[in-house]
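Below is one structure, written out as structure tokens; comments come after it.
Note that one protein chain is taken out, while the other chains of the complex remain in position.
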Amino acid sequence: MTELYEELGLTEDEYRDIIRILGREPSKVELGMYSLMWSEHCSYKSSKPVLSQLPTRASYVLQGPGENAGIIDIGGGLAAAFKMESHNHPSAVEPYQGAATGIGGIVRDIFTMGARPIACLDPLRFGSLESPRQRYLFSGVVAGIAGYGNCLGIPTVGGDIYFDECYDGNILVNVMAIGIMPKENLIRGQATGVGNAVVLMGNRTGRDGIGGASILASQEFDETSQEKRPSVQVGDPFTEKLLIEACLELLEKNLLVGLQDLGAAGISCACSETAARGGVGMKIELKNVPLREEMDPFEIMISESQERMLAIVEPRKLDEVLATCERWGLPAVVIGEVTEGDMLEIYWYGEKVVEVPASSLASGPVYERAAERPAYLDEVQSADLAALEHPSDLNRVLLDLVSGPNLCDKRLVYEQYDHMVQLNTVVYPGSDAAVLRVKGTSKALAVSVDGNSRYVYLDPYGGTQIAVAEAARNVVAAGGVPMALTNCLNFGNPERPDIFWQFKESVRGLADAARHMELPVVSGNVSFYNESFGTAIYPTPVVGMVGLIGTLSTRRTIAFPEEGLVVAMLGDTLDELGGSEYLRLVHGMTAGRPPALDLEVEKSVQTTCIEGIRRGIILSAHDCSEGGAAVALLECCCAGGVGATLEVDTPLQPVSWLFSESQSRFVVTLREEDLGALEDLAASRQVRVYALGRTGGSRLIVGDWIDLGVDEMKAVREEALGRLLKG
Amino acid sequence: MKVSIYVSPKKGVLDPAGQAALGALKSLGFGEVADVRIGKYIILRLEDIDAGKAEDRVQEMCERLLANPIIEDYRIEMGD
Amino acid sequence: MKVSIYVSPKKGVLDPAGQAALGALKSLGFGEVADVRIGKYIILRLEDIDAGKAEDRVQEMCERLLANPIIEDYRIEMGD
Partner (left out) sequence: MRFGVVVFPGSNCEMDCHHVIDKVLREDVDYVWHQQTDVSAYDCLVLPGGFSYGDYLRCGAIARFSPVMEAVADFAAEGGLVIGICNGFQILLEAGLLPGAMLRNTSLSFICRFSSVRVENADTPWTNAARQGQVLRVPIAHGEGNYTADEATLAALAEEGRIILRYCGEDGEVTAAANPNGSVDNIAGICGEGFNVFGLMPHPERASEEILGSTDGLLIWESVMAHYRSRG
């Protein structure tokens, strides 16, 4: 007979640890709590030692990793809070609700810190759209994000979407949220002050998502088993909206000591984490928890019902807190109090069912996992790309690239998101970074997410560095100075040495790039076990970058703004087709090495671009990424509705110049008379400027390689996704 | 041939619309309402179909498209 | 006491969800479907109510809140 702890996913060693901590056998409720809190998802037991190398400090970092969200000072008494998270498996089970509750969760992480959420972004990864299942998942996920985010009145202003067979069995739904607050409203998820009340606010508790399969398997099998099955979490954005308003009002009135959202592991997690952070104990009576259905204490402790918050409140302020919740129509009840010591005591109608040290739940075991370089790397990296035969109709190649799922226009998605509500979005989706003005100031935030997993698959270290560089480059193209980043690291099973090697290399790349570019990592999330039938996804770290635009008038878009401007390329184009979209589309290969990244060069190119924008020399900017220079130029034309006639002087063969995804490049426009000034700016940083030609007309002409009408390119790009979704 | 399909939220699954309607009914003075669940009522008209096969076909439609078995139950009623 | 309420789009009123479902069913190969209409299936649980008055009360709930007479018809079924 298997032991209960095994069915709950704990190892024998972990079980012994629990006995050692308690000095006795744990009760069933206690065991359930440990199993969740010590799960990979909550404890970071595999990733913690690796993540410790990330740079997390800077003078303007007010809160780094360890809280619900990271926070940076953006001047003028204001701070920005942001974080990224995954909701991969729930979205694979029920795409609409999975994605919806993903938005709900990440938004709670933001207002839990005292910030008003001002934007969401959604990095998504799906398998091939040729599969009806993938089309179903795609439509459901997008509708779920829209359904929840739109109702909250938080604009979804960005994200990215890639399709690759590696996600056929395991899609990725990552979500990022950003909020803004007056610095003094910052509050932490801490319980302090013995005798303070523990208040549970929001939706009633039901049997939502209880512990997943492991818990299910531990239930005795009888005629009620069917009834006890965990239910899919259904999002209730209306209640979440009320929670946002109520919590921000409570904070504004300074009525709270601590605030914590309930996410994974529900009450267990919220109570033990707040108590552990505050160095106190807590006494909870579960009969006070408002329930949706009959439940036992085990179920109540581990339920993942959405739209709930835990607040720590001084007794003298309790009445006002409860009255404020009532005014917002929100259930709120006292479920316990803060106690001396560090014991978490849980009662069920007066009977003690749990007595464990809070810190022992919150700080689980740590593992040094084995890592071994995977064998596939040598093979894919050594692929001989020099021998490839390239097609001669380059117009066709370009149109094929932008009518493929990865590079086509994503309007069909972002138009389902209310990306304008709150009146802050001053650069709409479709550019490199979204730009959000900060009302009451002349400043704005530029935000972008990035992560090309094909590069990371081919070179975990270098590919992850590219994700950092590119996210920053996007922010720069919009006129922003990158400030800090968040991330979501999506990998396979960490117990496999080859996967763990990918993870370690990737985090090393993240750390080195962030350190070199002086970009602190202020928050993030790790999602392991993204596998199906033993096949892992490509390692997929996703980076979310936040930058600051000092003066709104220096924001830029990718669009060619008018006729008669000089089009120039900042940075060098090399023969680097490895890992490119071109290679994948035309030759069906994911091979070679991803483009090389020199972080010094990257910094120089970025500062040249920022400086050029700041001085009013650069009028539009677009970084070159997937699809290379050709796709970047096409996008500039389509966005502005203006063509360009260009000449390229290069020793490279045409496909290499057009489709290589060389890093550290921008396509910019400027007035003829400013060319010298830009060249000087660039030369002082050892950056080359290549003047390519001029904007104007209704065609994009690149030497005798490319000659396409802007309207045609636009139509092809815009129709593609709709067509692919029809199957 | 007319077919009615009744789709309702599975037991235990949160039904925010039902909860909102419950709240509204109570505040309108309908205190006797203890619970509200809101699902879908789907009316199909089928043509040129062998009555013996119709129910299986409708069941397949429900599984594949009309209901979401992960969060919804459904019931089929053939004929008027 | 359980009450079922069937709300359906009024005849002549456009039913975008029904039309979309019809299109989707056809493309899934369910050619026998000639029409689809999608309405709401509302299940109430009433407590402490005099059975004689219940139906009138439910009718009032429908008139005031649960259905919109401009675009919807409804039918009430008392009891299980």
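Note that the chains are named A, B and C in the order they appear, and that numbering of residues resets to 1 at the start of each chain.
Going forward, a residue touches a chain if its C-beta (ideal position, glycine included) is under 8 Å from a C-beta of that chain, and two chains touch if they have at least 3 such contacts.
From a predicted model like this one, the values you see are computed outputs, not experimental measurements.
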item: Chains still shown that are in contact with the chain withheld from the display; value: A, B, C
item: Residue in contact with the excluded chain [from A:Tyr60, A:Phe238, A:Tyr367 or A:Tyr461]; value: A:Phe238
item: Full-complex contact with the absent chain, from A:Ala58, A:Val93, A:Ala143 or A:Leu291; value: A:Ala143
item: Residue among A:Leu388, A:Met420 or A:Ala683 touching the omitted chain; value: A:Met420
item: Where the unshown chain meets chain B, residue by residue; value: 16-17, 19-21, 23-24, 27-28, 38
item: Those residues of chain C which, in the complete complex, touch the missing chain; value: 13-17, 19-20, 65-66, 68, 70-71
item: Contacts of chain A with the absent chain, listed as residue ranges; value: 143, 146-147, 150-153, 236-239, 241-242, 328-329, 414-423, 425-426, 428, 437, 439, 552
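What we mean here is this: only the chains that are shown with their structure count from here on.
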item: For chain B paired with chain C, centre-to-centre distance based on mean C-alpha positions, whole Å; value: 9
item: Complex contacts: residues of chain B adjacent to chain C; value: 6-8, 21, 24-25, 28, 30, 32-49, 54, 57, 60-61, 64-66
item: List of chain A residues in touch with chain B within their complex; value: 93-94, 97, 203, 206-208, 227, 229, 231-236, 238-239, 292-293, 305-306, 329
item: Contacting residues of chain B [partner chain A, same complex]; value: 9-16, 19-20, 23, 68, 70-71
